[in-house]
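The complex appears here without one of its protein chains, the remainder shown in place.
Now for chain A:
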Amino acid sequence: MYVLVTYDVSTIDKEGRKRLRQIAKICLNYGQRVQNSVFELLVDPAQWAECKAKLLEAYKPEEDSMRFYYLGANWHRRVEHAGAKPGVDISGPLII
């Protein structure tokens, strides 16, 4: 399945900046960064459960917020990109 993860992490203090880095790192391990705090993840349900648990462990509910959008298996027709830095289609041919 395809999951879109977005977050807002408070960065006024040092702790917050640390959380921001941690959360970004977790997302990077599971998917690709499409915008600064927006990630697209191609995961199976087990991997998603793992990733979600890590994310919910790392964030601070009083100050930060996380949003998960479930795009399902037919996500190709639900995602459109315009402008610079187009993402990579992880299920398409990967040739570099």
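Throughout what follows, a contact is a pair of C-beta atoms (placed from the backbone, for glycine too) under 8 Å apart; a residue touches a chain by one contact, two chains touch by 3 or more; residues count from 1.
Following the convention adopted for this analysis, contacts and distances are computed from a predicted model.
Visitor: Out of "Parallel beta-helix repeat protein", "CRISPR-associated endonuclease Cas1", "Heme exporter protein C" or "Anaerobic sulfite reductase subunit C", flag the one the UniProt entry gives for the chain missing from this complex.
Guide: Of the names offered in "Parallel beta-helix repeat protein", "CRISPR-associated endonuclease Cas1", "Heme exporter protein C" or "Anaerobic sulfite reductase subunit C", the one UniProt assigns to the missing chain is "CRISPR-associated endonuclease Cas1".
Visitor: Going by the touch rule given at the top, which residues of chain A touch the chain that is not shown?
Guide: Touch with the absent chain occurs at residues 25, 28-33, 42-44, 47, 88, 90-96.
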